[in-house]
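Here it is: the structure, laid out below.
Every protein chain but one is kept in place in this view of the complex.
After this line comes chain A, so read on.
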Amino acid sequence: MVEPKTPKTPTQQKPAQRKPSADTFLPLSRVRTIMKSSMDTGLITNEVLFLMTKCTELFVQHLAHEAHALTAKQKTGTGTSDTVKYEHLSQLVNRNKNLEFLLQIVPEKIRVHEFQEMLRMNRSGVSDDDDESGSGSDSDE
């Protein structure tokens, strides 16, 4: 059992109960191309393609829904618009364990000087880490 780090909000429930249907919105051919780009074995059955397309659609709506929930929570009353911004998405990705695979796809934006600071820290940090891992990797007999 994997418990998400952030407590589940009541907004977690699915948006607008949808009807099951055999129709897809996304183009199957495009989804096939995407799947092919990662698969080492070629064959994709129609059923799998259909399921994958549906899945991707659900995922899009899931992301949008969750990001919107976050937007609504952060709205500070004073007439802020009901718009989901990039920042909300990157926050969402940062907070939810099952979105971890998107960390590098939707990274949190940082300022240039913060980035430069990070680079500097890293450069001085790397040598330290190397020393540590060198002494720490002693195998016991």
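Just so it is clear, a residue touches a chain if its C-beta (ideal position, glycine included) is under 8 Å from a C-beta of that chain, and two chains touch if they have at least 3 such contacts; residues count from 1.
As a working rule, contacts and distances are computed from a predicted model.
A.B. asks: Quick one: find the hidden chain's UniProt protein name among "Ribonuclease H2 subunit B", "Ribosomal RNA-processing protein 43", "DNA polymerase epsilon subunit 3" or "DNA replication complex GINS protein PSF2".
C.D. replies: "DNA polymerase epsilon subunit 3"
A.B. asks: Could you pull out which residues of chain A are in touch with the chain that's been left out?
C.D. replies: Residues of chain A in contact with the hidden chain: 2, 4, 12, 14-16, 18, 20-22, 25-27, 30-31, 33-41, 43-48, 50-52, 54-65, 67-68, 71, 81-86, 88-90, 93, 97-98, 101-102, 105-106.
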